[in-house]
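And now, chain A:
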Amino acid sequence: MDIILNQYYLQIVIFVLVNAILGVSIYMTLSTGQLSLGNAGFMSIGAYTCAILTVKAGFPVYLAIPIGGAAASFISLIIGYPALRLTGIYLAIATLGFGEVVRVIILNLKITNGALGISGIPTLGTKISKMLSSFGLSRFGGLTAQQTSNLLVLVVLIFILAFLVFFCTRLNRSRVGRAFASIKADESAAEAMGINTTYYKLLAFALGAFIAGMAGGLSAHLTFFIGPKDFAYHRTVEILSFAVLGGSDLIIGPIVGALLLTMLPELLRSASEYRLMIYGALMVIMMAFRPQGLISEETVRFWKRKLGRRIKQ
Partner candidate 1 sequence: MKKGLTKWFTGMMIGTLLLTTAGCGGGSAPAANSVSEGAGTAKIGVVAYLSGGGAAYGQSQKEGLDLAKDEINALGKVKIELVYEDSRGNNTEAINAVNKLINKDNVVALIGPTLSGEMFASGPIANQSEVPIMGTSTTAEGITDIGEFVFRNALPESSAVPQAVKMAVEKYNLKKVAIMYSSNNDWAVSGYKTMAQALKDNGVEVLATETFADKDTDFSAQLTKISSLKPDAVMVSSLYQEAALVLKKAREIGITVPFVGTNGFNSPELIKIAGQAADGAIVASPWYPGKESEKITKFVTDYKAKYNKVPDQFAAQSYDALYIYASALEKAGSSTDRAKLRDSLATIKDFQGVTGKFAFDEKRNPLMDATVLIVKDGQFTELK
Partner candidate 2 sequence: MLNISGLSTSYGSIKAIKGIDLDVPQGSIVSLIGANGAGKTTTMNSLVGLLKPQAGQIKFLGQEIRGLAPHKIVNLGMSLVPEGRKILAGMTVLENLEMGAYQRKDKEVQADLAKVFRRFPILEERKQQLGGTLSGGQQQMLAIGRALMARPKLLLLDEPSMGLAPLVVSDIFKVIQEINQEGTTILLVEQNVRQALKIAHYAYVLETGKIVLHGKAEEVAKNPRVMEAYLGGAKADT
């Protein structure tokens, strides 16, 4: 129990969950075969919208976070319409450029406080605790206020992630999900089969941006402070590597990728100087030996068959 309640581990698990949500966001756009490197940009739009709303306008967090997502989603529609005519690396580079432009704009706006960023953002934990105490529930037996609030945040994040997984799996098995998959497999064949590819690509793009924006809002309320630097190129690469390592065929892929890549730096703390080198080498090795990521449809099929056989025996 001590381990579970240790704030250090709790905090890491919380970051794992936020990163997993980011993983879902890149999965969403990748599910139509579009590689968008703009997710860090959408994340920052969400984070700033949300932080400004709570800090400066006094909005409640539970409202501000979805509004942040919606703002990111709205911007994604504006840039997505022309951008999604591009494919492959062209789209990747255009969205990478978009992320940088967003960063420079944030640096120059007054409301975002430029490079100084926004500090003193109320944490999700205290907000939730407050809400609960207003219902008469304050702390659970024997836990410190901090542990309580962290646990509550954990529960909320798990709930959000679970909902996203539920959302994606439901979507995958529906008409829209099949349209996504067909566009990913062969865009012009999908169009010839009567699918409005522009609409569905834009839909996936906007959904991905919404999720990234929400993740941004969440992380703003977990780190007390946001600055433009938090959403630069390195963040883009980080989000991308969740999908690369875990695989983007199935929703579980980027989630596992986020889990491993958030844990890995903590495990490698002692070798911190080599951490990023390992990170980089890992990306190269993955592309050379397993470009589909750790978890692919075949892996799942393989294990299904294997386990199925064992059960039959």
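A few remarks follow.
Following the convention adopted for this analysis, a residue touches a chain if its C-beta (ideal position, glycine included) is under 8 Å from a C-beta of that chain, and two chains touch if they have at least 3 such contacts; residues count from 1.
In picking the candidates, the idea was that all candidates are chains of the complex that A comes from, given by their letters.
Note that the coordinates shown come from a computational prediction; the quantities given were computed from them, not determined experimentally.
The contact partner of chain A in this complex, picked from the candidates 1 or 2, is 1. Interface residues of chain A, counted against candidate 1 in their complex, comprise 2-3, 6-9, 11-12, 15, 107-108, 114-117, 119-120, 123, 146, 219, 223-230, 256, 259-260, 263-267, 269, 272-273, 275-276, 289-290, 294-295, 298-299, 302-303.
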